[in-house]
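For this view, one protein chain was removed and the others were kept in their places.
Now for subunit A:
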Amino acid sequence: MTRGIGLAVAWFALIGCIVFLLAPLVVTVGVSLSPSPVFQLPQGEISWRWYERLGRLDGLLDSVLLSLQIAAFATAVSLVLGTMAAIAVVRGTFPGRETLATFLVSPLMLPGLVIGIAMLQCFRALGLRDALPSLLIAHVIVVLPFVMRTLTAGLSLFDFSLLDAARTLGLSYPKAVIRVMVPVLAPSFITGGLFGFLASLDNYPISIFLTDVYHRTLPIQLLQYLGESPDPTVAAVSTLIIAMTALLLIVGDRLVGLNRMAGV
């Protein structure tokens, strides 16, 4: 009896959770398809007019391309730096490995705005005033913790004697790493890389301090649209972002499996 009530509460909470979590997404998609200019869900008729107006949004395409470029760069650098550091932490015998791992993951737990202003002041003091290099460097700090976290988890399950086996069979050490370790760790690379990539694409608190007029990342541009022209064109942009995120997750699911991604 009590068990039944407990289960009912749990299922009720889960269904409530899902409805609650999906509500803003559903509404955004709905508003983008409604002919009404005042943020209404479509009543009967569906219209693509807000999508046709996407081209009129100033600087949208530029900001998308800039954000993709930054995220791709930051993810690539983080995968290299993160993998090396994760191997050192998992395999090394030096003191302070735990502290080192915590340090490299810590940007994820600390307030983005604080990191942002700190970087702004430091970069200025060092004479770095250009937006693009600042953003590229800063976003590595955004992505690296995701890669570190999934890779240390993945590596601690990796059987390193496989590498010795590969070397006994005549592969050089770098070749053994590429041919044996990389494929086994692929799920960790994909999961860490994917979530890091998305975090970089969505980063606002750090980017806001480092952008200039010519380099506006997508989140900064989006927030500006919301401030100045609150019409459903923003809903159309948001719907495209939802679709892209869903697509990336589907790819991730095919390659790794959602359950495994959720376990991180």
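Quick notes on this one:
Everything that follows uses one rule, which is that a contact is a pair of C-beta atoms (placed from the backbone, for glycine too) under 8 Å apart; a residue touches a chain by one contact, two chains touch by 3 or more; residues count from 1.
Please note the rule applied: contacts and distances are computed from a predicted model.
The listed choices are "Molybdopterin synthase sulfur carrier subunit", "Ubiquinone biosynthesis protein UbiU", "Polyamine ABC transporter permease" or "Spore germination protein KA"; the UniProt protein name belonging to the chain that is not shown reads "Polyamine ABC transporter permease".
Interface note: of A:57, A:76, A:120 or A:184, the residue touching the hidden chain in the full complex is A:120. Looking at A:31, A:71, A:166 or A:185, the residue that reaches the missing chain in the full complex is A:31.
Not every partner is drawn; the one left out touches subunit A at residues 2-3, 6-7, 9-14, 16-18, 20-25, 27-28, 31, 38-39, 41, 81-82, 84-85, 87-89, 91-94, 100, 102-104, 106-107, 109-115, 117-123, 125, 137-138, 140-141, 144, 148, 173, 195, 198, 201-202, 204-205, 208-209, 219, 222-223, 226, 234-235, 238, 241-242, 245-246, 248-249, 253, 258-259, 261-263.
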